[in-house]
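Heads up: the structure comes next, in C-alpha coordinates.
Note that one protein chain of the assembly has been removed; the remaining protein chains are unaltered in position.
Then we have chain A:
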Amino acid sequence: MILIIAEHKDGQLSKSTAEMIQAARASGQAGPVTALVLGSGVGDVANQAAQFADQVLVADRPELGSYNAELWAAASAQIAQQGQASLVMTGGSRSGREFAPRVAVKLDAPYLEDVIHLQAAEGGVQAQRYSYLARVTETQQASGPVVVVSVKPGAFAPAAPTGQQGPQYDVDLELPQPRLQVTGKNEEKLDRVALTEADVIVTGGRGVGSSEKFGELVEGLADAIGAGVGATRAVVDAGWRPYGEQVGQTGKTVQPGAYIALGVSGAVQHLSGMGKSKYIVAINKDADAPIFKVADYGIVGDVNEIVPALISAARS
(Lines give C-alpha, C1' and ligand atoms only; values in the text may rest on other atoms or scores of the structure.)
Protein backbone atom coordinates (compact mmCIF):
# COMPACT_ATOMS: atom_id res chain seq x y z
CA MET A 1 0.00 0.00 0.00
CA ILE A 2 0.85 3.65 -0.26
CA LEU A 3 0.52 5.29 3.13
CA ILE A 4 -0.41 8.95 3.28
CA ILE A 5 -0.25 10.74 6.62
CA ALA A 6 -3.24 13.05 6.29
CA GLU A 7 -2.87 16.73 7.17
CA HIS A 8 -5.87 18.43 8.73
CA LYS A 9 -6.69 21.45 10.82
CA ASP A 10 -9.77 22.44 12.86
CA GLY A 11 -11.73 19.43 11.63
CA GLN A 12 -10.98 20.10 7.98
CA LEU A 13 -8.88 17.92 5.74
CA SER A 14 -6.13 20.11 4.26
CA LYS A 15 -5.79 20.59 0.53
CA SER A 16 -2.29 19.12 0.89
CA THR A 17 -3.81 15.72 1.66
CA ALA A 18 -5.63 15.63 -1.69
CA GLU A 19 -2.37 16.75 -3.31
CA MET A 20 -0.50 13.86 -1.67
CA ILE A 21 -3.17 11.46 -2.90
CA GLN A 22 -2.72 12.81 -6.42
CA ALA A 23 1.07 12.37 -6.10
CA ALA A 24 0.50 8.81 -4.87
CA ARG A 25 -1.73 7.94 -7.82
CA ALA A 26 0.70 9.52 -10.26
CA SER A 27 3.65 7.59 -8.78
CA GLY A 28 2.67 4.35 -10.49
CA GLN A 29 3.24 2.34 -7.30
CA ALA A 30 0.97 -0.63 -6.69
CA GLY A 31 -1.50 -1.05 -3.85
CA PRO A 32 -4.35 0.88 -2.30
CA VAL A 33 -3.84 4.55 -1.54
CA THR A 34 -4.34 4.58 2.22
CA ALA A 35 -4.80 7.69 4.33
CA LEU A 36 -3.78 7.55 7.99
CA VAL A 37 -5.67 10.09 10.08
CA LEU A 38 -4.00 10.86 13.41
CA GLY A 39 -5.75 13.04 15.94
CA SER A 40 -8.41 13.37 18.58
CA GLY A 41 -12.06 13.69 17.56
CA VAL A 42 -11.21 13.22 13.92
CA GLY A 43 -14.33 11.37 12.73
CA ASP A 44 -15.22 14.17 10.34
CA VAL A 45 -11.72 14.35 8.94
CA ALA A 46 -11.72 10.59 8.37
CA ASN A 47 -15.01 10.90 6.46
CA GLN A 48 -13.54 13.61 4.28
CA ALA A 49 -10.39 11.56 3.64
CA ALA A 50 -12.54 8.58 2.64
CA GLN A 51 -13.83 10.58 -0.33
CA PHE A 52 -10.34 10.63 -1.83
CA ALA A 53 -8.45 7.57 -0.59
CA ASP A 54 -9.08 3.89 -1.30
CA GLN A 55 -9.16 3.27 2.44
CA VAL A 56 -8.71 5.24 5.63
CA LEU A 57 -6.96 4.17 8.82
CA VAL A 58 -7.99 6.13 11.88
CA ALA A 59 -6.13 6.57 15.16
CA ASP A 60 -8.46 8.69 17.24
CA ARG A 61 -6.85 9.19 20.64
CA PRO A 62 -6.57 12.02 23.12
CA GLU A 63 -2.76 11.86 23.11
CA LEU A 64 -2.87 12.65 19.40
CA GLY A 65 -4.85 15.83 20.01
CA SER A 66 -1.97 17.95 18.86
CA TYR A 67 0.92 17.26 16.55
CA ASN A 68 4.18 16.02 18.01
CA ALA A 69 7.10 14.78 15.90
CA GLU A 70 7.87 11.77 18.08
CA LEU A 71 4.24 10.59 18.14
CA TRP A 72 3.65 11.15 14.44
CA ALA A 73 6.87 9.37 13.51
CA ALA A 74 6.13 6.39 15.76
CA ALA A 75 2.57 6.06 14.45
CA SER A 76 3.56 6.36 10.79
CA ALA A 77 6.40 3.87 11.06
CA GLN A 78 4.27 1.29 12.87
CA ILE A 79 1.47 1.42 10.33
CA ALA A 80 3.92 1.42 7.42
CA GLN A 81 5.52 -1.73 8.79
CA GLN A 82 2.25 -3.52 9.52
CA GLY A 83 0.84 -2.66 6.12
CA GLN A 84 4.12 -3.23 4.27
CA ALA A 85 3.84 0.16 2.67
CA SER A 86 5.95 0.79 -0.42
CA LEU A 87 5.66 4.55 -0.05
CA VAL A 88 5.03 6.69 3.01
CA MET A 89 4.01 10.26 2.24
CA THR A 90 3.90 13.32 4.43
CA GLY A 91 3.12 16.92 3.60
CA GLY A 92 5.92 19.34 2.87
CA SER A 93 4.70 21.53 5.73
CA ARG A 94 6.95 22.36 8.67
CA SER A 95 5.55 19.40 10.59
CA GLY A 96 5.64 17.00 7.63
CA ARG A 97 9.29 17.78 6.98
CA GLU A 98 10.00 17.52 10.69
CA PHE A 99 8.76 14.00 11.31
CA ALA A 100 9.36 12.39 7.88
CA PRO A 101 13.13 12.05 8.45
CA ARG A 102 12.44 10.23 11.72
CA VAL A 103 10.16 7.81 9.87
CA ALA A 104 12.88 7.20 7.28
CA VAL A 105 15.43 6.38 9.99
CA LYS A 106 12.95 4.11 11.82
CA LEU A 107 12.23 2.21 8.60
CA ASP A 108 15.85 2.34 7.41
CA ALA A 109 14.39 3.82 4.24
CA PRO A 110 15.50 6.45 1.74
CA TYR A 111 13.91 9.87 2.08
CA LEU A 112 12.91 12.06 -0.85
CA GLU A 113 12.24 15.52 0.53
CA ASP A 114 9.80 18.18 -0.59
CA VAL A 115 9.21 16.65 -4.01
CA ILE A 116 7.49 18.39 -6.90
CA HIS A 117 7.32 15.37 -9.20
CA LEU A 118 7.25 11.64 -8.56
CA GLN A 119 7.25 8.67 -10.89
CA ALA A 120 8.00 4.97 -10.87
CA ALA A 121 11.52 4.05 -11.93
CA GLU A 122 13.62 0.91 -12.17
CA GLY A 123 13.25 -0.74 -8.76
CA GLY A 124 11.85 2.31 -7.03
CA VAL A 125 10.84 5.91 -7.57
CA GLN A 126 12.35 8.97 -9.12
CA ALA A 127 11.56 12.43 -7.82
CA GLN A 128 12.29 16.02 -8.59
CA ARG A 129 12.83 18.73 -6.03
CA TYR A 130 14.40 22.17 -5.78
CA SER A 131 17.79 22.88 -4.26
CA TYR A 132 20.27 25.77 -3.98
CA LEU A 133 17.67 28.25 -2.73
CA ALA A 134 15.24 26.91 -5.33
CA ARG A 135 17.53 27.89 -8.21
CA VAL A 136 18.25 24.29 -9.19
CA THR A 137 15.92 21.42 -9.99
CA GLU A 138 17.41 18.10 -9.05
CA THR A 139 16.36 14.59 -9.88
CA GLN A 140 16.82 11.90 -7.26
CA GLN A 141 16.21 8.21 -7.31
CA ALA A 142 15.52 5.85 -4.45
CA SER A 143 14.82 2.18 -4.23
CA GLY A 144 14.00 -0.29 -1.52
CA PRO A 145 10.99 -2.01 -0.10
CA VAL A 146 9.81 1.33 1.26
CA VAL A 147 10.58 4.96 0.42
CA VAL A 148 9.57 7.98 2.52
CA VAL A 149 8.50 11.09 0.58
CA SER A 150 7.44 14.55 1.66
CA VAL A 151 5.35 16.38 -0.93
CA LYS A 152 5.76 20.08 -1.60
CA PRO A 153 2.51 21.98 -1.03
CA GLY A 154 1.00 23.25 -4.26
CA ALA A 155 3.19 21.17 -6.56
CA PHE A 156 0.50 18.62 -7.40
CA ALA A 157 -3.09 19.33 -8.38
CA PRO A 158 -5.40 18.03 -5.63
CA ALA A 159 -6.98 14.63 -6.42
CA ALA A 160 -10.69 14.71 -7.25
CA PRO A 161 -13.05 12.80 -4.94
CA THR A 162 -13.49 9.20 -6.12
CA GLY A 163 -17.27 9.43 -5.88
CA GLN A 164 -17.23 6.67 -3.26
CA GLN A 165 -16.62 6.46 0.46
CA GLY A 166 -13.55 4.32 1.02
CA PRO A 167 -13.76 1.91 3.97
CA GLN A 168 -12.45 3.09 7.36
CA TYR A 169 -10.60 1.03 9.94
CA ASP A 170 -9.52 1.90 13.46
CA VAL A 171 -5.89 1.12 14.19
CA ASP A 172 -4.00 0.31 17.37
CA LEU A 173 -0.75 2.06 18.06
CA GLU A 174 1.95 1.89 20.66
CA LEU A 175 2.85 5.48 21.32
CA PRO A 176 5.90 6.79 23.17
CA GLN A 177 5.71 9.47 25.82
CA PRO A 178 6.50 12.69 23.93
CA ARG A 179 9.40 14.58 25.44
CA LEU A 180 8.87 18.02 23.95
CA GLN A 181 6.30 19.72 26.18
CA VAL A 182 4.32 22.55 24.66
CA THR A 183 3.88 25.27 27.26
CA GLY A 184 2.10 27.84 25.13
CA LYS A 185 0.75 28.34 21.65
CA ASN A 186 0.93 31.53 19.66
CA GLU A 187 -1.44 31.00 16.77
CA GLU A 188 -1.14 33.56 14.06
CA LYS A 189 -4.53 34.43 12.76
CA LEU A 190 -4.09 35.74 9.27
CA ASP A 191 -7.31 37.41 8.19
CA ARG A 192 -6.76 37.08 4.49
CA VAL A 193 -6.69 34.16 2.11
CA ALA A 194 -3.87 31.73 3.01
CA LEU A 195 -0.66 32.68 1.21
CA THR A 196 -0.11 29.21 -0.16
CA GLU A 197 -3.59 29.23 -1.66
CA ALA A 198 -3.83 32.79 -2.99
CA ASP A 199 -3.97 33.35 -6.77
CA VAL A 200 -2.53 36.80 -6.40
CA ILE A 201 -0.17 37.99 -3.66
CA VAL A 202 0.87 41.55 -2.85
CA THR A 203 4.11 41.62 -0.87
CA GLY A 204 5.66 44.58 0.84
CA GLY A 205 9.35 45.12 1.49
CA ARG A 206 11.25 47.63 3.55
CA GLY A 207 10.76 50.12 0.73
CA VAL A 208 7.15 50.73 1.80
CA GLY A 209 8.62 52.64 4.73
CA SER A 210 6.68 51.77 7.89
CA SER A 211 4.10 49.54 9.45
CA GLU A 212 1.40 52.19 8.82
CA LYS A 213 2.40 52.54 5.19
CA PHE A 214 2.34 48.76 4.86
CA GLY A 215 -1.31 48.81 5.91
CA GLU A 216 -2.15 51.64 3.58
CA LEU A 217 -0.25 50.49 0.49
CA VAL A 218 0.19 46.73 0.66
CA GLU A 219 -3.05 45.80 2.41
CA GLY A 220 -4.84 48.54 0.51
CA LEU A 221 -3.84 47.11 -2.85
CA ALA A 222 -4.45 43.53 -1.72
CA ASP A 223 -7.99 44.46 -0.66
CA ALA A 224 -8.66 46.31 -3.90
CA ILE A 225 -7.75 43.31 -6.04
CA GLY A 226 -8.66 40.45 -3.66
CA ALA A 227 -5.12 39.25 -3.01
CA GLY A 228 -3.17 37.68 -0.15
CA VAL A 229 -0.51 39.66 1.73
CA GLY A 230 3.16 38.72 1.98
CA ALA A 231 6.21 40.34 3.54
CA THR A 232 9.98 40.18 3.30
CA ARG A 233 12.16 39.20 6.19
CA ALA A 234 13.34 42.78 6.61
CA VAL A 235 9.73 43.77 7.25
CA VAL A 236 9.14 40.89 9.66
CA ASP A 237 12.39 41.59 11.51
CA ALA A 238 11.33 45.22 11.87
CA GLY A 239 8.15 43.98 13.55
CA TRP A 240 5.83 45.54 10.97
CA ARG A 241 4.23 42.20 10.07
CA PRO A 242 3.83 38.72 11.60
CA TYR A 243 6.24 35.97 10.66
CA GLY A 244 3.38 33.97 9.10
CA GLU A 245 3.44 36.39 6.17
CA GLN A 246 7.14 36.01 5.42
CA VAL A 247 7.95 34.66 1.99
CA GLY A 248 11.36 33.17 1.29
CA GLN A 249 13.97 30.66 2.35
CA THR A 250 12.94 30.76 5.97
CA GLY A 251 9.35 31.76 5.32
CA LYS A 252 6.73 30.39 3.02
CA THR A 253 7.12 29.14 -0.52
CA VAL A 254 4.40 30.47 -2.77
CA GLN A 255 3.53 29.99 -6.41
CA PRO A 256 0.61 32.28 -7.25
CA GLY A 257 -0.61 33.38 -10.67
CA ALA A 258 0.76 36.84 -9.95
CA TYR A 259 3.17 38.10 -7.30
CA ILE A 260 3.28 41.85 -6.88
CA ALA A 261 6.34 43.05 -4.98
CA LEU A 262 6.26 46.59 -3.58
CA GLY A 263 9.56 48.07 -2.37
CA VAL A 264 11.23 44.66 -2.36
CA SER A 265 14.90 44.46 -3.39
CA GLY A 266 14.79 40.85 -4.57
CA ALA A 267 17.44 39.15 -2.43
CA VAL A 268 18.06 35.48 -3.35
CA GLN A 269 16.62 34.28 -0.06
CA HIS A 270 13.40 36.08 -0.91
CA LEU A 271 13.39 34.90 -4.54
CA SER A 272 13.74 31.31 -3.34
CA GLY A 273 10.23 31.55 -1.89
CA MET A 274 8.46 33.28 -4.80
CA GLY A 275 10.61 32.75 -7.89
CA LYS A 276 8.24 30.13 -9.30
CA SER A 277 5.28 32.52 -9.44
CA LYS A 278 3.64 32.61 -12.86
CA TYR A 279 3.90 36.38 -13.24
CA ILE A 280 6.13 38.62 -11.16
CA VAL A 281 5.43 42.33 -10.90
CA ALA A 282 7.84 44.73 -9.22
CA ILE A 283 7.46 48.33 -8.18
CA ASN A 284 10.72 49.81 -6.98
CA LYS A 285 12.31 53.23 -7.22
CA ASP A 286 15.72 51.76 -8.00
CA ALA A 287 15.90 50.66 -11.64
CA ASP A 288 18.88 48.45 -10.76
CA ALA A 289 17.10 46.51 -8.00
CA PRO A 290 17.65 42.75 -8.57
CA ILE A 291 13.89 42.14 -8.44
CA PHE A 292 13.55 43.65 -11.93
CA LYS A 293 15.72 40.86 -13.37
CA VAL A 294 13.04 38.30 -12.51
CA ALA A 295 10.03 40.54 -13.13
CA ASP A 296 7.60 40.22 -16.01
CA TYR A 297 6.26 43.71 -15.48
CA GLY A 298 7.90 46.46 -13.53
CA ILE A 299 7.33 50.07 -12.70
CA VAL A 300 10.32 52.17 -11.78
CA GLY A 301 8.85 54.60 -9.33
CA ASP A 302 7.99 55.51 -5.75
CA VAL A 303 5.46 53.19 -4.11
CA ASN A 304 3.94 56.23 -2.39
CA GLU A 305 2.89 57.56 -5.78
CA ILE A 306 2.30 54.44 -7.85
CA VAL A 307 0.41 52.29 -5.37
CA PRO A 308 -2.35 54.79 -4.48
CA ALA A 309 -2.89 55.26 -8.22
CA LEU A 310 -3.13 51.48 -8.63
CA ILE A 311 -5.60 51.20 -5.76
CA SER A 312 -7.92 53.84 -7.16
CA ALA A 313 -7.64 52.48 -10.71
CA ALA A 314 -8.42 48.95 -9.51
CA ARG A 315 -11.44 50.20 -7.55
CA SER A 316 -12.99 52.12 -10.45
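Note that a contact is a pair of C-beta atoms (placed from the backbone, for glycine too) under 8 Å apart; a residue touches a chain by one contact, two chains touch by 3 or more; residues count from 1.
Convention: contacts and distances are computed from a predicted model.
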* Structure fact -> Not-shown chain resolves in UniProt (candidates "Maltose/maltodextrin transport system permease protein", "Electron transfer flavoprotein subunit beta", "NADH-ubiquinone oxidoreductase chain E" or "Protein-arginine kinase") to "Electron transfer flavoprotein subunit beta"
* Given A:Gly31, A:Pro158 or A:Gly244, the one touching the chain that is not displayed -> A:Gly244
* **Missing-chain contacts mapped onto chain A** => 9, 67, 69-70, 73, 93-95, 97-102, 104-106, 109-114, 126, 129-142, 144, 178-188, 199-200, 225, 233, 237, 243-244, 249-250, 257-258, 267-269, 272, 275-276, 278-281, 283, 287, 292-302, 305-306, 308-310, 312-314
